[in-house]
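Below: one structure in structure tokens.
Other chains of the complex are left out, but the ones given are in their true place.
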Amino acid sequence: MYFHTQQLINEIAVDQPDPAAANALQEGLGGQFGEMRTMMQYLFQSINFRGKAKPYHDLIHAVAVEEISHVELIGTTISRLLDGASESLPKMGAGKGGTPLKNALSEGNIHHFLVGAQGAMPVDAAGNPWLGSYVYNSGNLTLDLLYNLMLESTGRLQKCRIYEMTDNATARSTISFLIVRDHAHELVFAKALESLGVNWGKILPIPNFDATQFPEVRKLMDTGLHLQQHHWRLDGSEMAKIFSGSSPANDGATVETSDSPPTGFPMQPAPERPEEFGPGLPPELKELVDQIAAMGENI
Amino acid sequence: MYFHTQQLINEIAVDQPDPAAANALQEGLGGQFGEMRTMMQYLFQSINFRGKAKPYHDLIHAVAVEEISHVELIGTTISRLLDGASESLPKMGAGKGGTPLKNALSEGNIHHFLVGAQGAMPVDAAGNPWLGSYVYNSGNLTLDLLYNLMLESTGRLQKCRIYEMTDNATARSTISFLIVRDHAHELVFAKALESLGVNWGKILPIPNFDATQFPEVRKLMDTGLHLQQHHWRLDGSEMAKIFSGSSPANDGATVETSDSPPTGFPMQPAPERPEEFGPGLPPELKELVDQIAAMGENI
Amino acid sequence: MYFHTQQLINEIAVDQPDPAAANALQEGLGGQFGEMRTMMQYLFQSINFRGKAKPYHDLIHAVAVEEISHVELIGTTISRLLDGASESLPKMGAGKGGTPLKNALSEGNIHHFLVGAQGAMPVDAAGNPWLGSYVYNSGNLTLDLLYNLMLESTGRLQKCRIYEMTDNATARSTISFLIVRDHAHELVFAKALESLGVNWGKILPIPNFDATQFPEVRKLMDTGLHLQQHHWRLDGSEMAKIFSGSSPANDGATVETSDSPPTGFPMQPAPERPEEFGPGLPPELKELVDQIAAMGENI
């Protein structure tokens, strides 16, 4: 069973709307190697897990649960990058037939303005809808771990490329966080394979470059965020039996399973967008809604 | 941020393997109107929610979180229905080239045995992979609620049909639970629309028939399970401002938002399936894994 | 603008339900070379037609309009083949939790019983949904005509194969009619290409065999149904300028454009299927509906 607290797993920096950057981030949400895919892949691997090797199950599932929070984070980031990318409503003008959404014709994915109301969608940066056949779960433990390592590495590679596409601070705050967490997840799966006898030599992390040349990433790596993994369980986990001790990157660092969840960050409500008819209630219905919102709880 | 406890939201009854029933249940997991879709649709609606009507946001999100546990439940159920549907390994025989998986050619979805290792997959009962374009999130509050009502009703309709396709107890224990919870979710979204002024007359629930004619469903409805909704938040929710008081079905019943999560049920590890090479470790690697599993925690 | 009369373009013979045959016929409805595709392809070619060669436009559009009636015919046929394929309701039994839909697990496409209510769907015989990218409209007149000839020939080929898969009279009455009409449509497009200078020698129709060896087909060919094409226009057409005179099959036959629509056949309402919850109204709502149905018209 799953539970939620109303906090984001990382803080989203404030910057201008940027629908083209929002579209690039869609790859990290709904792309073949994005967060929806890691989330669903690890959920299915956990559900279908075979055998008594509970520490391996718990290790895969720990990452699965974290990915749901990543979907929440990157989805919210895309929504903020889109919000206000239309022109302001006054330009539209009552009774005048203006074109407040005309930007939609030339930037990013037109569906962000036409199908959604300036919000995230389950598609990739080229507009392809997410596909169930992305999910890999062979049932062979070695193969599933190997695929997961490759998957996290590809996710990190793509996010490094997105980093190089935009310097919008809203986009970069989330992308940098995910570069570091994908790094941690690479180590998680590499360590599990190390426990089966593989020595990774010097190939980790993949891509193997000095990510601290990205200033926003450096700040996070300086806190050791790439070396830790919380288990996201309210009732304990056995993953620490695997994920602890020397890093599988063979660089002298130490990895550790943390028993405490990271500090969260408050979620902000998004404003109304009348030009999108979102939420789009007429005055008399909005009044009903406001009355309900103003009630004491648990009436 | 999301958390997990190692419990299932309902108990799964024990019965014989049944790959044809497993395949029918795939519609409830990976179908256009299945649990993956409700989960993702409500997650996106929560992430992209606009305006200050927090009780409406919390109401949608409450169902979203529950759906993750439904994915876990129905996925596990499918896995159990498949497990052991192959012939036993001895028939295969070392060095003899037997055909322990020959049933895969004639029953259910061959991918359950060929791509997965007798486990659930993100596809529907006709084998189509889950598709991101299923997710509906117009950003217009009235429309999103109306769609959600229709979605839950269709989910319940399809599960009633699945109920009529198989009397396997494993399948029915989960299908019956979901029929009742879809019923509750219909009432959740109908109540929200009622708060905007709609009177549903006598059309609810949809399909509108006496579901207690299904004995397994009756047992659950007798406990009032179709009239309650927990918010699945560790830090509170405002959904009770909407979901409380008279049922929108206009039948004299009372609905309520519950502050306590339901009792969970223990999760059982699935056995090894050598004929699927799942987990498929050779003896020397299995020994390594067993040593790790036997360690004290948090080494 | 389009209009309708409540008649089927051919009569559907009565026979037993047969979900496997229904599934085979889905190829003729929603397959890559089925009626939905011919209908949409010719509609798009008509809409996007360039140049002053109106007889060519009218010729393509004549077939387009006929195809809508073919979709209606084959869809209705599939619906009849499915209807009653479930076990009768009494076996299900009030309060007893029976399995009237259990046949759905082993025959044809389970979606016919689970997603639809024993009705036709826009999918092919392998369950793939119809796809917009099937539609071919290059805008080059020669190529569009050449593709259309190939398309009709492939449709006819596949229907001849379906004929050889089942002798259910319901299925065969429609399949035989469509074999003959695809034959006519082959001649329509071949004649248009002949007007551009092509001599088809002896290759028509494709596949080139004696279709009168299929008795139900022979009966229709004996009436010359494969040599005529109505224009389906209430306000005239210029297609006769092309489609008249000697057959492009070079077999001595004469083709003609008919100014009168063929005689239609009455449409029969389908019965209720309580086990599918279709239409699924509870008694009190059914009473409301019956009152409306009993009213004089135009109240």
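Some points to look at:
Note that the chains are named A, B and C in the order they appear, and that numbering of residues resets to 1 at the start of each chain.
Keep this in mind: a residue touches a chain if its C-beta (ideal position, glycine included) is under 8 Å from a C-beta of that chain, and two chains touch if they have at least 3 such contacts.
Values in this document were obtained by computation on a predicted structure and should not be read as measured data.
Identical protein chains form the entire complex, numbering 6 copies in the structure file, with 3 of these shown.
Just so we're on the same page, only the chains that are shown with their structure count from here on.
Taken as a graph of touching chains, this assembly is arranged as a line, each chain contacting the next along an open chain of partners. Where chain B touches chain C, under half of the residue numbers in use are shared by the two copies, so each contributes mostly different positions.
Computed from the mean C-alpha positions, the centre of chain A lies at a distance of 23 Å from the centre of chain B. Centre-to-centre, using mean CA coordinates, chain A is 47 Å away from chain C. Chain B and chain C have CA centres that are 38 Å apart. Of all residues in chain C, none touches two or more other chains. Within the complex formed with chain B, the residues of chain C that make contact are 92, 94-102, 104-106, 109-111, 113-115, 123, 127-129, 275-277, 280-282, 284-285.
Residues 1-9, 30, 36, 40, 43-44, 47-57, 61, 65, 68-69, 71-72, 75-76, 79, 115-123, 129-133, 135, 137-142, 195-197, 232-236, 238, 240-242, 244, 257, 259, 261, 264, 269-273, 276-281, 285, 288-290, 292-293, 295, 297-299 of chain A touch chain B in their complex. Those residues of chain B that touch chain C in the shared complex are 20-21, 23-24, 27, 31-32, 124-128, 157-158, 160-167, 172, 202-203, 207-210, 212-216.
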